[in-house]
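The structure that follows is given in the form of structure tokens.
With one protein chain held back, the other chains of the complex are shown just where they sit.
As written, the chain order gives the labels A and B, with residue 1 at the start of each chain.
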């Protein structure tokens, strides 16, 4: 089976069949990174550009490693060293890069919708590596891959997502994906961080973490962007942590085999207590490992590979 | 035929035969970037260092892609993360890099003449990727390649170059090249942006864009470096645009099949009106595509390849 689309812009656009195809392909790529020789010639002679307008270690490195293990030529462009400082529009940057014949452009941008603009403008495939507060589809795919690997299924799981739901592209992409795949989603967070549209998305809304995590199969903690403190969204980190930092007491309310997830980087003691982050329920590092596999799978599928 | 020189420092040094050799070789490399597998083993085991003391997306990316498609090992060094901050001299940086046995060093530097200093200091080949207000030879080569591909020749064309002639290394390199190749060159720009030496270079000088573009086969718009506004060279962008922004009315004065070129990145509505930039006369994106081919050709020729 082939992926019949040019771009991966969001989970909202993907069908259940497409998500399953990506997850299955990702699983088959997982093993390559554990080989003695972690490299296959699949994408030899393909060009992948990582166009990052926001700082990122894990996502950029994950894509770069994915590309290189598939033998693609990978090019990194970061906003600080790019024509962005010269005021070129995104469309002109896109058309310029397109003229150099890349096969895939991976874009992270602070503006929601930037990857869509890019995708409409160019013939190359576009992968959204996070756009504003909109979507972060590869994160949701690696999250779902992790759940499926651990639980054997996604349908029927109860997934609690906790934190700054309003500003989280990770939450949004996961909600779209998990609902499509038949999971039950409960969210919790401060009222100032909760969008009004949650109910429409088929999600249970709670304001106390205790309610959301009750009988959960998976607890997904979101990253607090501490820079938002100055926007009067929450008073202090300490107060946030008092109510929403995942601890042992919360975990005891969930199912016994509950998984704890976090997209990283972690603010220890703010979103998650260190004993939980490092404890047996945590699958945070499996998420990272699966991230490389998901990105390999997407690069492969978008450049014409079959599952 | 072989290129019998170590470095590409400027168009001024090149003979007509050398320019023709480079353009012909570039044309033969153009096709590689459109293949399914965009990679040839020509430069396997060669080391190309991109040493950029000024920010650049397109030029650095173009060189990096050129190197990788030829299978060279490419290393990027940007001033902001380099020993430059520790105050090392350019010569010491050059000798240090030379000791690591690179085959080619591509340098962009804000100081005119920096590539020449580098070239005199080291045995590796040096390509000037833009030095101060002096030369930008790979840009002129890709510009001439684009004219030749579209017009079948360079000799006898009338080329109008419009904008900040004084500070433009693109203009300077093109003037040298176009005059050598037998084109007629007319320039136009504000008086404060016009060097006194233009006539000596065999160029027609105009102060109104309308005069320069009359019956032109090619109109080449230059980039306005908006940071120069504060140097009292021109009062406002709006005033500049009123007199020198290329529009439909100007284009109607040129030959019917006139090409519009720009080295990018574009300031839309300042140097060129959007309808012209995106219209049928514009070959701006072909310039970018040809840029990769020119850089592949130069890397190939300088490391011993024959045309």
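Following the convention adopted for this analysis, contacts are C-beta pairs under 8 Å (C-beta built on N, C-alpha and C of every residue); 3 or more make two chains touch, one makes a residue touch a chain.
In this text the structure is predicted, and so the values were computed from the model without any measurement.
Engineer: Could you tell me which of B:28, B:89, B:110 or B:192 touches the chain that is not displayed?
Structural biologist: Of the candidates B:28, B:89, B:110 or B:192, B:89 is in touch with the missing chain.
Engineer: So that we can see where the missing chain sits, which residues of subunit A does it touch?
Structural biologist: On the side of subunit A, residues 33-39, 52, 55-58, 60-62, 64-65, 68-69, 78, 80, 226, 264-268, 285-286, 288-289, 291-292 touch the unshown chain.
Engineer: Given the full complex, what residues of subunit B touch the hidden partner chain?
Structural biologist: Against the missing chain, subunit B presents residues 44-47, 49, 73, 75, 77, 80-89, 92-93, 95-101.
Definition applied: only the chains that are shown with their structure count from here on.
Engineer: Mind checking the centre-to-centre distance between subunit A and subunit B? Centres are C-alpha means, answer in whole Å.
Structural biologist: Whole-Å distance between the two chain centres: 40.
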